[in-house]
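Every protein chain but one is kept in place in this view of the complex.
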Amino acid sequence: MPTYAYILVSLALFFVGAAGVLLRRNVLIVLMSVEMQLAAGTLALLSFSRALGDQKGHVFAFFVMALAAAEAAVGLAIVVSVFRTRRTASLDEVNGLKG
Amino acid sequence: MPTNLVVFYLFALAAVVGAAGVPMSKNIFWSAMGLLSALVGVAGLYVLLSADFLAVTQLLVYIGGVLVLIIFAVMLTSQIKEIEVSNQNVGLVSGAILFALTGTLLCFVAIWAPWKVVLLQSHETTTDIGNGLLGAWLLPFEVTSVVLLATLIGAIVVARKEIKED
Partner (left out) sequence: MTIAAAQIVALSPLLMITGVGCLALLLDTMAKGRAPALWLAQLGCVAALLAVANQWMGSGSSQPIWSGMLIVDRMALFLDGVLIIAALATLLVAAPFMREHEFEHGEHYALVLFATAGGMTVVHATHLLSLLIGIETMSLAAYLLVASWRRQPAGAEGALKYLLLGAFAAGFLVYGTALVYGTTGGEMSYAGIAARAARAADNPLFIMGAYFLLTGMLFKIAAVPFHMWAPDAYEGAPTPVTGLMASGIKVAAVGGLVRLLGSAFANPGLALGHAGWVRVLGGIAFATMTWGNLAALRQENVKRMLAYSSIAHAGYLMIGLVALGQKVDGAQPALLVYLAAYAATTLGVFTVVAWVGRRDDERLLIRDWAGMARTRPAVALAMTVLLLSLAGVPPTGGFFGKFYVFRAAMQSPDLAWLVVAAVLNSLVSVYYYLRIVVAMYFRDPVRPWQPFPSVGMAIVLFVTVVVVLALGVVPRPVVELAAGGLVTHW
C-alpha cells in the first residue's frame, strides 16, 4: 500500500481522538481518546519510517508507547482517587471549580 | 485483489470503526471495546509496515496492560453514570468544527504530497531498536526510567488508602 493510505488512517484516528477529547465529558472516554491519538502518532511515525527507509521512527515510537502507558497509569490512579472522594463527598461539591 | 491489500483494508477498517466507536457509543464498556478494536487494527498495520517488534509491544503494553486497566476502571466506577468535569471555558462546537476542517485539509494534502517509498527488505527491527536504545538514544532511554519511576511512586501515593500515622 502507498504511504498516504497509512497516513490517512492515522489522521482519521488522530482527529476522531481529538473530537472525543473536545466533545465528550466522560473522563474515561477522554482518556481513551487520548490513547488513540498517541497510537495515531505512532502509526504515522512508522509509516514515514518505512517511506524513508529510516529506523529512527521505530525507536521514537517505542518511547511514545512507554509514555502512553505511563499517562494511562497516572490517569487511572487519579480517576480512582476522584471516585473515592466522590463517594464520600456530595456531587455538588466536586463540581465546585468554575469561572 | 492481492492478499496484502485485503489485509490492509481489514485492519484499517477495524482501526477506524473501532476508533469512531470510542467517542460515539453511549455505553462506556463499548467504548473500551472500540478502543480494543482500534488498537488491534493499528497493531496489524504495524505488521504490514514491517514493524514486528512494535506490533508485539503494542499488543502487550496497550492491550495487555492499558486496556485491562481501563476496563478495570470502567467496572470500578460503573456506579457513577458520568464523571462530569466542569469545563465551560471552551468553545466546544467551534473547536470540533475547526478540527474537522483541518482534518479534511490534511487528508487532501496527505494524498497529494509525493511520498517516495524506499522499499526495504523486511528484516527484524528489534536489532535496530536495541542498538538505538543503547547507542545514540541512551539518554532519553534513561530519562524514561525516571518517568516510569515517578509514575509508579506517584500513582501509589494518589491511589492508596489514607494511612494514619500515629
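Miscellaneous remarks
Chains here go by letter, A and B, matching the order in which they are written, and residues are numbered from 1 within each.
One rule holds for everything that comes next: a contact is a pair of C-beta atoms (placed from the backbone, for glycine too) under 8 Å apart; a residue touches a chain by one contact, two chains touch by 3 or more.
Please read these numbers as outputs of a predicted model, since none were measured by experiment.
Subunit B residues in contact with the hidden partner, per the touch definition given at the top, are 85-87, 89-91, 102, 105-106, 109-110, 113, 134-140, 143-144, 146-147, 149-151, 153-158, 162. In the full complex, subunit A touches the omitted chain through residues 7, 10, 14, 17-18, 21, 27, 30-31, 34, 37-38, 40-42, 44-45, 47-48, 51-52, 54, 56-57, 60, 63-64, 67, 70-71, 74-75, 77-79, 81-82, 84-86, 89, 93-97, 99.
The working rule: only the chains that are shown with their structure count from here on.
One simple way to say how far apart two chains are is to compare their mean CA positions; for subunit A and subunit B this gives 6 Å. Residue ranges of subunit A in contact with subunit B, taken from their complex: 1-9, 11-20, 22-29, 31-33, 35-36, 39-40, 42-43, 46-47, 49-53, 55-56, 58-59, 61-63, 65-70, 72-74, 76-83, 86, 95, 97-98. Per the touch definition, subunit B reaches subunit A in the complex via residues 4-5, 8, 12, 15-16, 19-20, 22-23, 28, 31-32, 35, 38-39, 42, 45-46, 48-51, 53-54, 57-58, 61-62, 65-66, 69-70, 72-74, 76-77, 80, 82-88, 90, 92, 95-96, 99-100, 102-103, 106-107, 110-111, 113, 115-120, 125, 128-129, 132-133, 137, 140-141, 144, 147-148, 151-152, 154-156, 158-159.
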